[in-house]
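One protein chain omitted, others in place.
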Amino acid sequence: MARTPDEYISSLGDGREVWYRGVRVSSIADHPVLSIAARHLSKIYAMGDRLYHDSELGSISKYYKIPRGSEDLLERHRMIYRHTYECNGIFNIGQAIGSDALFALMIVSKKIDAKYRTNYYERVINYYKYIVKNDLSIAVAQTDVKGDRSKRPHEQRDPDLYVRVVDVRSDGIVVRGAKAHTTQAAVSDEIIVIPTRAMTPKDSDYAVAFAIPANTKGLRMIVRPIDEVEGNSSAVLSRKDYELETLTIFDNVFVPWDRVFMFREHEYAGLLANLFATYHRFTAVSYRSAMANLYLGAASLAAKANGVFEAPHIRSRIIEIILWKEIMRMGAIASAVNPVIDEDIAIPNPLYTNIAKLYSNTNFSKVLEALVDIVGGIVSTLPSEEDLKGELGDLIAKYLAGAVDGKERIAILKIAKELAGSSLAGYALGLMIHAEGSAEASRIGLAREYNLSEAEELVKRILGNT
Amino acid sequence: MARTPDEYISSLGDGREVWYRGVRVSSIADHPVLSIAARHLSKIYAMGDRLYHDSELGSISKYYKIPRGSEDLLERHRMIYRHTYECNGIFNIGQAIGSDALFALMIVSKKIDAKYRTNYYERVINYYKYIVKNDLSIAVAQTDVKGDRSKRPHEQRDPDLYVRVVDVRSDGIVVRGAKAHTTQAAVSDEIIVIPTRAMTPKDSDYAVAFAIPANTKGLRMIVRPIDEVEGNSSAVLSRKDYELETLTIFDNVFVPWDRVFMFREHEYAGLLANLFATYHRFTAVSYRSAMANLYLGAASLAAKANGVFEAPHIRSRIIEIILWKEIMRMGAIASAVNPVIDEDIAIPNPLYTNIAKLYSNTNFSKVLEALVDIVGGIVSTLPSEEDLKGELGDLIAKYLAGAVDGKERIAILKIAKELAGSSLAGYALGLMIHAEGSAEASRIGLAREYNLSEAEELVKRILGNT
Amino acid sequence: MARTPDEYISSLGDGREVWYRGVRVSSIADHPVLSIAARHLSKIYAMGDRLYHDSELGSISKYYKIPRGSEDLLERHRMIYRHTYECNGIFNIGQAIGSDALFALMIVSKKIDAKYRTNYYERVINYYKYIVKNDLSIAVAQTDVKGDRSKRPHEQRDPDLYVRVVDVRSDGIVVRGAKAHTTQAAVSDEIIVIPTRAMTPKDSDYAVAFAIPANTKGLRMIVRPIDEVEGNSSAVLSRKDYELETLTIFDNVFVPWDRVFMFREHEYAGLLANLFATYHRFTAVSYRSAMANLYLGAASLAAKANGVFEAPHIRSRIIEIILWKEIMRMGAIASAVNPVIDEDIAIPNPLYTNIAKLYSNTNFSKVLEALVDIVGGIVSTLPSEEDLKGELGDLIAKYLAGAVDGKERIAILKIAKELAGSSLAGYALGLMIHAEGSAEASRIGLAREYNLSEAEELVKRILGNT
Partner (left out) sequence: MARTPDEYISSLGDGREVWYRGVRVSSIADHPVLSIAARHLSKIYAMGDRLYHDSELGSISKYYKIPRGSEDLLERHRMIYRHTYECNGIFNIGQAIGSDALFALMIVSKKIDAKYRTNYYERVINYYKYIVKNDLSIAVAQTDVKGDRSKRPHEQRDPDLYVRVVDVRSDGIVVRGAKAHTTQAAVSDEIIVIPTRAMTPKDSDYAVAFAIPANTKGLRMIVRPIDEVEGNSSAVLSRKDYELETLTIFDNVFVPWDRVFMFREHEYAGLLANLFATYHRFTAVSYRSAMANLYLGAASLAAKANGVFEAPHIRSRIIEIILWKEIMRMGAIASAVNPVIDEDIAIPNPLYTNIAKLYSNTNFSKVLEALVDIVGGIVSTLPSEEDLKGELGDLIAKYLAGAVDGKERIAILKIAKELAGSSLAGYALGLMIHAEGSAEASRIGLAREYNLSEAEELVKRILGNT
């Protein structure tokens, strides 16, 4: 039953505990800053191409279509690209990350069931049907706050630094802990929680996966300050679209058994974490390649506005941004074309997904540098919106003319500043380097999974023949 | 009619004019160095998977199968990868580059015919059928020697620095000039000649494309010295497989009209040059990703032999090589999956092809650096084969032991030296940077063809809404 | 006569026209945001090591000590490093940039006088003595707003897009135009104006250099919005020290002849621009290497707080920051040790200065990336200051503990966010890439001035001997 944007927005008034700048938010829909994130998410419900007909479940969101092969994955890539583009270059995570987690849970739950005769798969499917039928949005809380990174969960001084089971009851479990940077948690219907890493037997209490509604008692969400909106008076983009992040605290939260998808099966924690990461990195390179258009478009327009579009060193810079965009796209395509099929579900090829992700992580700072280089120092010193609109506005516009007139160039400079010279630049840098897994995580994953024998065999064959 | 390796080899004694180290070569098949390149090419005729059944032409080489869509291109990519791998990581250009040129000629000749009512397409198709039926090998001579690079062909002090028409006769044309580094020309059956760049009206005499047998009168081929074989006594790989290059001089060569495929239609020279480049860069990233296994395999085996495989900085280095291999592969796949269809023929997507090629050009030096870093200084100072096999051989082996015994490590060191510390390293560096077009050529191509409007429209839409 | 900080601060109430966020600022000293920049500048007057005794001028600021050789330049480098360090890693431009300009003017004015029998040198010296005796601070306005970058000054559609002479009177000249990003102009005593580039004869009206007090009629200064202070509630550093930038508009400003230092001698505009740039880039690499301590210190403390200080990939990242800091320092030292002496004044070696500057420009984005990589995604998602200090503050601190306790780690995260995940990150990126000249400017300068003959002669000698 496809929801409308308005239905989604009105459902947010469910008593969830959301904090912003030290104050408990009474109504997200009415909050001047947080409502932007909610309206952003609501756009997913307005996309013209979002539904498909499932023989069992009826007309459902394409995000929840279980991928069975290359074509499904290719279309998923294209849809995420398109929707990001439609949302002004800002990813819309509303049903993407949740489906990433659900696909991973479907695969892993079957494997756990096979070993332990549990019924996790049934729970997952029931939950999946509930989500799909009600066309819900989901946030996924994976990254624990982690404390001392050199220690495993059970070795931490405070045992709560990874989310863990603190009580087991007949009707369910009680969990405690906190997850960092949960995207759009405060404006989602549901939160899926999964482990952030592989676990050893001693970490069994940390091997837990479950789902809860956003208004569950004890779930406390502290939203990061949205300085992009409040701290940059010439912000254009962030006032239309952004996604919030929360520090998500589980303060003795109860989860009924039918919402528990992993419970102390520590040897599957790593598999679940990795499978989700693979799906979500595929999602990431899809949205990031669409997002790249922001930097590329601003760079191209700024180069023209400055009259330097034809200069070879500017061309090189623009090409750096093109490479960033298109290498991610190449990775997504190659990933979709060569999927791994497990439990009858198609998983994007982890190798190409990880390579594209790693390229994305380690080259974004050069994208920012390229844009700044093209735009000029004015990216840092643009007069304030209040001045641009004030008494001296015309005088300023006279002097900020380029190869185009002052007003037109100022509009380009404003978005360029927002992207590369404001708090959004700093925010995006962190996002691009860390979201969906750090570079080192991708490197370790790559090295662990890469099959070197093809290459070694070739060399051995050459040596053996001499 | 599928040829055998022996049939191919015996056909080389056709009187062609080949020079090596100042001496006219009487028999390539008997030449200690050049015969290696010939035997290398002959392997193409021994590949088990090389034939397919064409409804009109019968059992023909898959290289000459005209690609009609993604699947054909994907299979072409995989075949080139496989055959390179089979040939010990060395590309086998024998029928690959010729088919690249033929596909480009098919498309361009149709367009010229449409404009000028010429019959080039018919000539191309007849030539194509001749090649296919006789299962011939082809070299392509594209890169003119070019003289002063700041000047166009007609502006050169010596008008012969680009191949040009010097006489027009009733039965054909006479051409003069020289092409640089024509791969495997001296051991191919045929040479296809195409322009190296776009031409202006004043350069019309240089807008010429044609094909000639390798033993044509006036065609003089000077082979580069194969120092990899003759100058490195511990060479292993180069003694099995390498490809030769010639300076190819057209000393008033006559070409009959039915072998002329472009004649002064200067406005199509650039299109032909670019289309061929696109096909051939697709071929390039396919063979290079297979070739990457040499560096990757040597790096991995050397890391293990040195006992450093687990060290994080070694892992980072190995990942650099993996990225080089797999980003090319990603590009080939994305290219094949998103072809351009022109005149009913599938062209690999130029964007992804160029990006993969550019990545390949600009990162190979780091592949060499990575391999050298892993192997150690011994890559430069390995005792000679004569010493390894000589009186002190056992003593040397005692001292070159690693985590494996001395003999085993020495074998790895020999191939590592060959790849990264010998004349092959220098040769490959030039090849990887320049073959199939330089980095700057790829950059200019990318910038010219990239559609920036998607990105610009996004930013304009954001600005327009404010 | 050495001024005190208070004397300096009180002198700011001189009627200068300063705008901030659309409002004319009545009192800088009382302005909540601009006063920070003023107090920052005032610190220069409190430095314990700032004075030296000049035999003619008495006890004067060391910044104004004319460098006569290596030792003077080395000490200038060290002092700028020290003072930047003292000012919490933020450059204090107050007397540095002005002296950079004065030294350049001394050299160039002598050359103009020698050619045209003008008396610019005398004017410069008189002005210099006035500055020194009164211990004044100076801003330098060099970068014109420049309009269409592909056109020279006189070719612009609006002739005012470079500062130019619009009237010549018996007592002086009238100038019009605007300069972009003039650092600390609104809180300096004086503004020195010099050309931004070489000029052709047709650009003579733009070949003008002069000095004016900050409260000159017609001088309108529009300060960039200080989002680092106002838009990041957890800002720590920016509330102590920052430097403001102005769009500096010359609205028919009158300059008396004794303050005019270049007037239509177009052939010297480039020399003056370059000489100033050399001095100022030497200053830049000096302050930037001190500033690097912010990123390095934050990275090191964050790595320890996260418990990852010993991880090899973290070590590599820290080394990236060390290289950024120390290669600049190497450049400054080599520059000072090999000065060019002109008109008896020591100029830092332009080659080493430019190389250090170029390295600084093109590697800062990787410094930010390194810091973000070390700190983690929390750099983007740290809860707001209001939350940290609010009702849930203790709960948040519990969950943000690392290898150190939550409060301590949060303090480090706040500065890390400020440096790498806030508007300061974006601002600094623009500053590091463009201030004191862009990378391409450094490249062009390097290529133009580098003496290739040493290298070419070596190769020619080798070739000649064969």
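Chains here go by letter, A, B and C, matching the order in which they are written, and residues are numbered from 1 within each.
Here is the rule we use: contacts are C-beta pairs under 8 Å (C-beta built on N, C-alpha and C of every residue); 3 or more make two chains touch, one makes a residue touch a chain.
Small disclaimer: the values here were computed from a predicted structure and weren't measured.
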I'm checking contacts with the chain that's been left out. Which of B:Ser10, B:Ser26 or B:Ser365 qualifies? B:Ser365
Per the touch definition above, residue among C:Ser109, C:Ser300, C:Ser365 or C:Ser380 touching the missing chain: C:Ser300
Give me the chain B residues in contact with the hidden chain, please. 19-23, 143, 145, 147-151, 157-158, 160-161, 177-178, 180-181, 220, 222, 224-225, 227, 230-234, 245, 247, 249, 251, 306-308, 310, 313, 362, 364-366, 368-369, 372-373, 376-387, 389-392, 395-396, 398-403, 417, 420-431, 433-435, 438-440, 443
Contact residues on chain C toward the hidden chain run 74, 85, 88-89, 236-237, 240, 292-294, 296-298, 300-301, 315-316, 318-319, 322-323, 326-327, 329-331, 333-334, 337-338, 351-352, 355-356, 358-359, 411-412, 414-415, 443-444, 446-447, 450, 452, 454-463, 465-466
Interface with the undisplayed chain - residues on chain A: 311-313, 316
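Heads up, the rule we're going with is that only the chains that are shown with their structure count from here on.
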Using Cα averages as centroids, what's the distance between chain B and chain C in whole Å? 51
In angstrom, rounded to a whole number, how far apart do the mean CA points of chain A and chain C lie? 38
Indicate the residues of chain A shared as contacts by at least two other chains. 443
